[in-house]
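Every protein chain of the complex appears in place save one, which is left out.
Showing chain A:
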């Protein structure tokens, strides 16, 4: 692969990094209390919060991964962005407002508040940290790939750079500053894909608008059971979004349940708008960078196209814009995840609470996935992210949906569901990544896309074990249900 040396791209990456640290530092001055730190004192209005959630959500998988997958495997891969978006609809209709009204800081808080069990809390903490780490690895690897393409720097440099900036930004200002950073990064990411896309489409038209063909199926081998894989992807992304630790923590920053709902609608619109763009890059990549299909680094397509199609100074500048946007993608998702994981570590693992321990937890939260990203071989970014979604869909989705809507949920039921559903999904992912079961054949398909069976397993285990232990229904269930579902106007007189 060509590794062009773009001074303009270097400058753009440096600028994004600098801006992130500066905006984060601005938050340092106004972030004073613990509540500021964790949930921005619950004062983030829907539009600002929606841009922050979108900025956080649109990760390396969205910015580079989708175009790469479309390039290699064809338009069926567009289920990824559709699933990432539809996941917010499912989150909206079942979880958004009650989750905000639960009044908890994190998922483990929610689990303990609803089920009144330290055991469930600890188990949920383990899953939050695990899912967060699984999701952080591809972000860091994507950063490494980008920096390698731009500068020829060794692969570990980008990983380390992103990890350090995240520690600086998160540890300095916490949630309040992260909100501003991420609002800024959403608009940066949108611009960074939109403007080059316009020029690339113009270049394509002046080239005589050649037809994009996806009939060449030689390299498009992805699954020997493509229909099953598609359903696996749909289930994982539709149901997994609600449990992603960095998404959930953002809902607690809304002022009330009604605003949490409106925020979700705005998020849907913002990320839907963004997802119109990556497929354009995938299709153009098929025309102008076809060799990427075979050499395995298809995630690089978005970065390489401007130089290929336009070239010269214009190509350099557009490439720089994309590089800056890509770094914004790594930084925002990585800092959101680090924030969520660090929050859980501070509350449930490290001994004392307080801002200084939060900073220690931040370092811990990113150091482990950094080690992982340097040790583990590269998995396509979008696939790795898909696995995190499958784990989330099989563990947190049953816990949240049943916890919010079903009064007979018991702590033993929740534990059984988390272990059987989430545990089996996590195990399948681990086996797939380790390469112990190889395609073709049903065993590989079932393990690589576990959500189709592991989500029902999680739900069934939770329901059946809860029904078998009716004596363990927490005494505060009715109070919790009232708090989750009553509008704040009717409950404001009561202590929370």
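The working rule: contacts are C-beta pairs under 8 Å (C-beta built on N, C-alpha and C of every residue); 3 or more make two chains touch, one makes a residue touch a chain; residues count from 1.
Just so it is clear, contacts and distances are computed from a predicted model.
Only one of "Peptide/nickel transport system permease protein", "Carbon-phosphorus lyase complex subunit PhnI", "Integral membrane protein" or "Formate dehydrogenase subunit alpha" fits the UniProt record of the hidden chain, and that name is "Integral membrane protein". Among A:82, A:194, A:460 or A:473, only A:82 touches the chain left out of the display. Listed residues A:122, A:408, A:472 or A:485: the one in touch with the omitted chain is A:485. Checked against the full complex, the one of A:272, A:371 or A:456 touching the unshown chain is A:272.
Taking the complete complex into account, A:234 is the one of A:234, A:397, A:426 or A:461 that touches the chain left out.
The chain not displayed touches chain A at residues 74-76, 78-79, 81-82, 85-86, 88-90, 92-94, 97, 214-215, 227, 230-231, 234, 238, 258, 261-262, 264-265, 268-269, 272-273, 275-276, 279, 405, 478-479, 481-482, 485-487, 489-490, 493-494.
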